[in-house]
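Just one protein chain is left out here, and the rest sit where they should.
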Amino acid sequence: MSLPAETRRPLRIAFVGGGQTSWIGGMHRRAAELDGLWQVVGGVFSSKADRSREAAIAMGLDASRGYPDVATMLAVERSRADGIDAVAVMGPNDTHYPAVAAALDAGLDVMLDKPVSTTAAEARDLAARSRANDQIVAVTHAFSAYPMTRHARHLIATGAIGSVRMLQVEYIQNGTAIPVQPDAMTDRDRWRFDAGRSGLALVFSAIGCHAQHLACSVAGLTVAAVSADAGAIVPNREVIDTMLANLRFTGGARGQFLVTQAAAGGENDIRLRIYGERGLIEWSHQNASYLRLQLEGGGTHLIGRSDPGLPAEILGLARTPRGHPEGMLEAFANIYRETALAITARRADRPITDTTFPTIHDGVHSMAFVEACLASSANQGVWTNLS
Amino acid sequence: MSLPAETRRPLRIAFVGGGQTSWIGGMHRRAAELDGLWQVVGGVFSSKADRSREAAIAMGLDASRGYPDVATMLAVERSRADGIDAVAVMGPNDTHYPAVAAALDAGLDVMLDKPVSTTAAEARDLAARSRANDQIVAVTHAFSAYPMTRHARHLIATGAIGSVRMLQVEYIQNGTAIPVQPDAMTDRDRWRFDAGRSGLALVFSAIGCHAQHLACSVAGLTVAAVSADAGAIVPNREVIDTMLANLRFTGGARGQFLVTQAAAGGENDIRLRIYGERGLIEWSHQNASYLRLQLEGGGTHLIGRSDPGLPAEILGLARTPRGHPEGMLEAFANIYRETALAITARRADRPITDTTFPTIHDGVHSMAFVEACLASSANQGVWTNLS
Amino acid sequence: MSLPAETRRPLRIAFVGGGQTSWIGGMHRRAAELDGLWQVVGGVFSSKADRSREAAIAMGLDASRGYPDVATMLAVERSRADGIDAVAVMGPNDTHYPAVAAALDAGLDVMLDKPVSTTAAEARDLAARSRANDQIVAVTHAFSAYPMTRHARHLIATGAIGSVRMLQVEYIQNGTAIPVQPDAMTDRDRWRFDAGRSGLALVFSAIGCHAQHLACSVAGLTVAAVSADAGAIVPNREVIDTMLANLRFTGGARGQFLVTQAAAGGENDIRLRIYGERGLIEWSHQNASYLRLQLEGGGTHLIGRSDPGLPAEILGLARTPRGHPEGMLEAFANIYRETALAITARRADRPITDTTFPTIHDGVHSMAFVEACLASSANQGVWTNLS
Partner (left out) sequence: MSLPAETRRPLRIAFVGGGQTSWIGGMHRRAAELDGLWQVVGGVFSSKADRSREAAIAMGLDASRGYPDVATMLAVERSRADGIDAVAVMGPNDTHYPAVAAALDAGLDVMLDKPVSTTAAEARDLAARSRANDQIVAVTHAFSAYPMTRHARHLIATGAIGSVRMLQVEYIQNGTAIPVQPDAMTDRDRWRFDAGRSGLALVFSAIGCHAQHLACSVAGLTVAAVSADAGAIVPNREVIDTMLANLRFTGGARGQFLVTQAAAGGENDIRLRIYGERGLIEWSHQNASYLRLQLEGGGTHLIGRSDPGLPAEILGLARTPRGHPEGMLEAFANIYRETALAITARRADRPITDTTFPTIHDGVHSMAFVEACLASSANQGVWTNLS
């Protein structure tokens, strides 16, 4: 928990979305501050000025830093000596793109919750803006920042199972399993079940992009084409709650993908299995601190977070001794930490050594993926290339 | 372990295939005889007369009942006072159809190992022959005869999770993960890797039909259409070692299917998850004596074989007290027992009350399924109806 | 499934106890006949002549071989050309000693279910009788004959975890968790809850000796002293339903032992963990086909039955390919098979190579163990040496 020598202070960040009653807001704040590298100082917690101000107070922040809109926040913060270094964007899906674009244009770095945008075109635009000024748009795909998913990536990258032949990934959730009657809808329900606001496919925006990113990140592969079936398994629903797809990766490996928010009885269960020419690797969110490696003729290994002998960069992703559970918070915090170190390095003109955390470039791939899935699904399941 | 009153003797059965070095032969024999309802008395253990005879001796059978071919066996057994009641067919895939057809024509019942045939047309022909004379062709899909897969079927049939919305099934195995060099091939390898002899898709004949049957049997559904990808994930292989498919069941439920024999590091791992409107059910072969039932808002239940309160017909599928493991043998034996009781009932002109065990009619569906998958795969993954 | 060349026929065995409604009788019969090395030909299935005869008929045996008592059976069978080779003893606990003694005196070998006797003195007497004539009294402690408990024993014997420092063993069951009202007692309940008939400690006779034998067998150790607490955790019970003990093994290793039949909600759950200087080994009956080996600094290995690379004698204990579950039946059958091979070898004056199966000598140790536990428990828990 030492501060980087370059700053001797935590980086300052403000939220767009994520007020005090939002669990994802609490997650971002705790993750940001867990290692002392970031300090949350304000945000746009509501589009109503007084509510945003009240939220700031309740969160122990300076009341004046509870802003009513992004433009105001960026303008005021720029004028402060202790103004923000970055913005964390986590509101409704259709608010992501304009907030990130404005923050980038204001010269700030961005922590961005998924989905990165509502179309691939928007995502490409954000990527272009960030690249122009060498800014970072980190995406908080926490699943790929668990020590054990990172180690799976390491094992595959270093050839532990040979070249990848196939993978399976799934994200099973009950978030929309039970239909919500119109008069019982919350604000969040209203934008989620409005296809115009939630994006191309609700289930993909909500959870599916996590699964797709995890698979690509761990396998070190990009999807080339899909043969997909997207729709609602809950009767009389207009938004897409379930997506199934067969995948073909660049290089030829096959894949199978299933995400649903309509799994009555489900939790937040994400599983990944990767098949290589010499063995397979399996990881499940329910048992996030362990990784199963089965080698052909070489036995089954259960690898635990912080096992002795793991690479230093994997061991460094944990904060407690072996055997003590860590959770999603620490995985989330890993992305905040890596981004802070990258920002600090850039400011000091040092090379950014760790480029593992997800960025807007991963987000571009996710949006191209969902667009191809929807096109295939609308076209009899025909194999469809990613744009 | 009481004999049926109608016969006061075990039914007599002879093998086609399954000599002393064959594990599946040992499985059939032990399963047949486990409850004392069947007695294995002879068979065609080899196409060479002396080897078939030697096999009979080594298996403790009458040497004269080790036959060189099916026709001879049927003729000789018909002439014996203690001739066979049935034939169990388990040799190379392309030998199934002629052996079953001959046995049916000889008026015998049949225990048939998968695949039932090499084409859907053959399967339909066998179904027609059996129906003509009210004969039984039971198929030994043991996975669907575990107490806990039967209970899953029961739970779904009685509405425990409401109507089925989606299912996932997979069978992961390493049987062909490592390429066999031509000069190292066994007899078994030679017919397996000859697409002309192993049938339409090796992986489907070998294990895939088990997965498809299990899913359909438990869910109580038939597949209407598929969008599939079939091929080899082991480089330079001509037979199909892997099949992925999106499914649409009659009635509209979705499905996802994956079978592979090319999973380096895999065991014989078959998993099934069924999603209903109120909950989900999960079963895995690695933990075959337990079933997981997750109800929306109603908790997660781990149901064990022989738990008090299970239906009598489920409890009756087990032979040891709760907590003591049973295995595939007992599941296999359940099919032999149910078939024996059905034959005995038919002979006594009693109604056949238990019609749960798999038959040639299930086999017809399996063959139509694989034909549709191959057609879809050859046609850009387009949704293809089963014939 | 080949017969031994020496006999070219299965060995013939008769039961004492274990009629058609007895699950353990069914287990013994199936286990005996599973590999074709034994044939059950008769038995004393009831102390009433007509009921024993009826049982024989219902089991498909010759009616004349359903005997009313052991003495008659031994006399009649001796006079038959196809008389029995051995006796399997499995009735109420207090009937074991006289039946085994009579069978040994008649020159027969014995398969003996636990407990071997009701006192250590009786067990020593049986051991002495068997040794005099080089007869075998095999004890059907099936838990120690699973491939994976045998492999645990092998790993420890070959130093995989270094010298053993400590072990834990437990057997948790609900067999007597719910008090049975006197007027609802079955015949079995009546002898079980009569301390005079069930032996020194009901829970030890019923299940505890399995746990103690498993631990000693796998660790390759004998218990030197105990500090124990034996009693009933169900109120107002006179027989002992629970035993806890700290153990000291010859050589100094420590141990912890707990067995109970009063675990409401429990199954038949036996677990063993052995700690060595370099790692630990864990096995659980609920997951009987897998073994967990954790090496200090060397990772966690999940070893599966039939994994490639296991020793041939371990692989030989299984009958189905890797990944397919086997159960208690196959473990039980391993003891029958090993005993048959030992008998056959002795008859052929060949050395008995496999001496792994449990015998009356293990039974002597079990009875000395329970006597020491009861003495310690009655004496304030003081460390008490085994006689």
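Residue numbering begins at 1 within each chain, and the chains themselves are lettered A, B and C in the order written.
Convention: contacts are C-beta pairs under 8 Å (C-beta built on N, C-alpha and C of every residue); 3 or more make two chains touch, one makes a residue touch a chain.
Small disclaimer: the values here were computed from a predicted structure and weren't measured.
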{"item": "Contact list for the unshown chain, restricted to visible chains", "value": "A, B, C"}
{"item": "Full-complex contact with the absent chain, from C:Ser52, C:Gln294, C:Thr320 or C:Thr339", "value": "C:Gln294"}
{"item": "From B:Thr250, B:Thr300 or B:Ser387, residue that would touch the chain that is not displayed", "value": "B:Thr300"}
{"item": "Contact partner of the left-out chain, one of C:Ile161, C:Leu272, C:Leu317 or C:Ala340", "value": "C:Ile161"}
{"item": "Missing-chain contacts mapped onto chain C", "value": "161-162, 165-166, 168, 170, 174, 177-178, 227-229, 231, 233-234, 242, 244-246, 248, 253-254, 256, 258, 260, 262-266, 273, 275-280, 293-296, 298, 300, 376, 380-383"}
{"item": "Touching residues on chain B - with respect to the absent chain", "value": "292, 297, 299-304, 307-309"}
{"item": "Residue ranges of chain A at the interface with the undisplayed chain", "value": "1-3, 9-10, 20, 23, 26-27, 29-30, 33-34, 36, 58-60, 173, 266-269, 285-289, 304, 319-330"}
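The definition used in the following text is that only the chains that are shown with their structure count from here on.
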{"item": "Same-residue or different-residue interface between chain A and chain C, half as cut-off", "value": "same"}
{"item": "Distance between the centres, which are taken as Cα means, of chain C and chain B, whole angstrom", "value": "35"}
{"item": "For chain A paired with chain C, centre-to-centre distance based on mean C-alpha positions, whole Å", "value": "55"}
{"item": "Where chain B touches two or more other chains, by residue", "value": "266"}
